[in-house]
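With one protein chain removed, the remaining protein chains of the complex are shown where they sit.
For clarity, chains are labelled A and B in written order, and residue numbers in each chain start from 1.
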Amino acid sequence: MARLAMVIDTRLCVGCADCVVACKTENDVPEGFCRDWIVEQVQGAYPTPRLEIRSERCNHCDHPPCVGCCPTGASHVHRYGGVVLVDHDACIGCKACMAACPYDARFTNPKGYADKCTFCIHRVEKGQKPACVSVCPTHCMHFGDLDDPESEVAQLLRSRPNHALLPAAGTGPRVFYLT
Amino acid sequence: MSANVSRRQFLKISASLLAAAGFGGGVFERGGLLAGEPAVADGVRTIPTFCDICFWKCGAVAHVRDGKLWKLEGNPLDPLCRGRLCPRGTGGVGAHIDPDRLTRPLLRATVRGEEQWNAVSWDDALGFVAGKMEKIKAEHGPEAMALFSHGIGGTFLKQLMKAYGTPNLAAPSFAQCRGPRDVGFRLTFGEDPGSPERTDIANARCLVLIGSHLGENMHNSQVQEFAQAVASGCTVICADPRMSTAAAKATWWLPVRPGTDTALVLAWMQVLVAEKLYDADYVARFGHGFEQFAASIAGCTPEWAFVETGIRPEVIRDTAREMARHRPATLVHPGRHSNWYGNDAQRSRAIALLNALLGSWGRKGGFYTPAAMDLPDYPHPPYPKPSRPKVDNPGKRYPFAHETITTGIREATITGKPYPIKGWMVYATNLMHALPNEAETIAAIRNLDLLAVCDVIPSETAGWADVVLPECTYLERYDDLNPELFREPFIGLRQPVVPPPHEQKPNWWIARELGLRLGLQDHFAWNDIEDYLGTRLAKGGYDFAQLKRDGIIRGAPQPIYFADGVQPEFPTPSGKIEFWSQQLADHGFDPVPRYEAPEANPPGTFRVLYGRAPMHSFSRTQTNPLLHEVMPENAVWVNAVEARRLGLRSGDRVRLRNQDGVLSDPVPVKATERIRPDCVYLVHGFGHTAKGLKRAYRKGASDAQLLTRYKTDPLMGGTALNMNFVTLETV
Partner (left out) sequence: MDEITSTRMNHGIDPALHVWGWEIPVYLYLGGIVAGLMILAGYHILKAGRQQEKVSYPYAPVLGVVLLSLGMGALFLDLAHKVQVWRLYTTFAITSPMSWGSWILQLVYPALIAAAILHPPERVPFGQALLARVRGWSAWLHDRPRLVQTIGLANLGLGIALGIYTGILLGAFGARPLWNSAILGPLFLFSGLSTAAALMHLLAMVQRRGIDDDGYADALLAGVFRLMDPTHCRHIMMRFDASFLTIELAIIALWLIGLVSGSAVQQQAAALILGGAWTAAFWAGVVILGILMPLLLQGLELAGRIRHTVIPAILVLAGGFILRWVLVGAGQATGWN
């Protein structure tokens, strides 16, 4: 089975939030909410600070606590690509998954259900890239199957230093940041 | 398809785009016109157009679902955007759905500036404007009308104004934007970098950015190419008092003292010359006055520059050598918004000369030579010749201004000299945010008999208008064709993708209706916009239906480097690259740029710097619901140590007070290691005070409000804005 993953090159990302806006229009994300967002982290002091800019979203974790804690099975691991999804109709809006996600990647859609990044599975299943990936003007986002050693993402992770977010939380995040 | 491609000099091109073509025949043939059927898939219609959230004009494809605008994507056929829009372009959907939009024509109900209106019919509004224009013409002559416009949407109003008889047509893109740069480059190479800039960033091996904050400055192609360059290991050298996004990606960030860049550039050139690292062959073939130039900069050593710039001599030497190592693929970016310190044309000229030393003009990885497709004008009678010259630059006091100076028109409106200006038509420019010193703009407006503002939202400038003409957004209208000057020639079409939601009308309709009311029907001989566009295309031999379907017609790629056969041409007086400029000497200016130290900070103050955020355009996008969300307000960047000294933490709200006592709206502090201690930084365009801009009203602080002082560039009349100092006051 494929394990879909995203690899984002922080050396190229300019934090423009195009990925955020594209996600909002593509997925009709309601006003006041976002499925992806930009984090800027500065380390060190003037005149030699270092800046890392990251486009963050649900990490589609290998061990997703949001799925484990869901009482209705609405949160589930999709049969294709290990993508973590929410079945809107099965969700009761108990918000356990939001409390369970160490990345705070989820939110309650005003329609009542838990909402978050879907890795744009509706596009991916049609052979397209996720909306955020396809719009990024710096081409810093890559998407593909981790289990395929020939995939762009697998090759990038082999060849470039990278990190994922909060590895200590133990969820096995599948959004990686090249540094 | 027949693509008639011509390579012309920039000067000629821009002139021909603006100038009146002679009256000629050419009857429009309906035969070639088939409405391009938009593509439909899954109930979603896709219609190509081009973006107007800034002036880059990227090809976009609108997706319309159930009659509603769903999303905008880049047009993959467009060489400019290569299928990807910037965040503002993607967020263009928000311009269409913005609840703060103007919906109906408005006539002022009380005194100017109170924002009290009566909604009127288009007929009444246009009748009012035409009546006032007739009266101004009768009492003061047609030259007493001025048009301020920005962007391609102004084309038809420009035609209207020229037909009416005034030469006073200005855009803030010259005296408030790229004017100094264009003049500095013209004085050196005879041509300017253009827009889109002819910078070959993608192929640069060493990229030098002086202020140009690519990545925040989100001009799409440049950002795409910048990322491409960084990805391929290009050395980036970035001089900026603030660690911009680009500086954060750079190999070298030089936190230069504000206003001292000329010293830095001169020192770089001194190293290149002294160490004989420059492209001697290129300079010998194309250069003029190199010896005088070399002598003139001989004293500008890195040690000398260090004192001014704060950049250590060894860093200046190392970076100069790095530039030389990669030449000619070393691009010293010309910048764009270059109105900084009042000697900006000369700084830009220094940047041009540095490029000349590196041999980058006309070379791969430097400045390419763009091409455009031939597109005939729509035939029209000759414009009347104004009886008085342009009002903005009396006696050519700014001898090298080659475009109209907005602030010159403003000054004439205030003083009545050289002759009075009584009417302003303002199209798609928010003068209150674009021109420095708001008080002067208001003083000028008080002298007017007519202020007509055509906008899409109730901007601050619209708030002062006598009549507000609500335009539909770019997504709801046709505009004139865009024959772009780029790496690869193409013509882009803007066409409506959704209908306007209320009574908004397109600019072409407004201009034409006014023209008819002013008796200028000969200048608007076309029936509607499709007639106009179709005629132009047919005369050029292009297929309108194809253009409607694809949004783009591409011409054959042309050679763009000297090495590929482009003939080096330098339309300067000497016909060469002018290291030493006789023109400048003749007008009493330095023939080789010299460094002038900037005014020192008054004790305890910070210099106000400003710039772009990638998700906003100037003052026009803050009410756009999608873009507002990703950045609802700006913050004032303060050096972390300074902030601590002042007892400020990130998120604290402060007001900025400038040297003239002007107090900004409250704005959160961003205490950061990314800026020098002697300056603060604001993203431009926030701090709206127009009541109708509900979503953006008083969110963040307006840099424009604080820029009460400006210095005028003696070469070209640009208004330098980095001249203001503030203290911070906790709220």
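We adopt the following convention: a contact is a pair of C-beta atoms (placed from the backbone, for glycine too) under 8 Å apart; a residue touches a chain by one contact, two chains touch by 3 or more.
What you see is a predicted model; the values in this text were computed from it and never measured.
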item: Residue touching the undisplayed chain, where the options are B:D182, B:D240, B:D344 or B:E673; value: B:E673
item: Interface residues of chain A (partner: the chain not displayed); value: 17, 20, 32-34, 37-43, 56, 65, 68-74, 89-96, 98-102, 104, 106-108, 111-113, 166, 168-170
item: Touching residues (missing chain, whole complex) on chain B; value: 629-631, 640, 650, 670-673
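Keep in mind that, in the parts below, only the chains that are shown with their structure count from here on.
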item: Chain B partner contacts - residues on chain A that touch it in the complex; value: 9, 11-12, 14-18, 20-22, 24-26, 31-32, 34, 38, 42, 44-47, 49-51, 53, 134-140
item: Footprint of chain A on chain B - complex, ascending; value: 70-74, 84-87, 90-91, 93, 214-216, 218, 220, 223-224, 226-228, 230-231, 243, 245-246, 248-249, 253, 255, 614-615, 625-627, 629-631, 639-641, 672-677
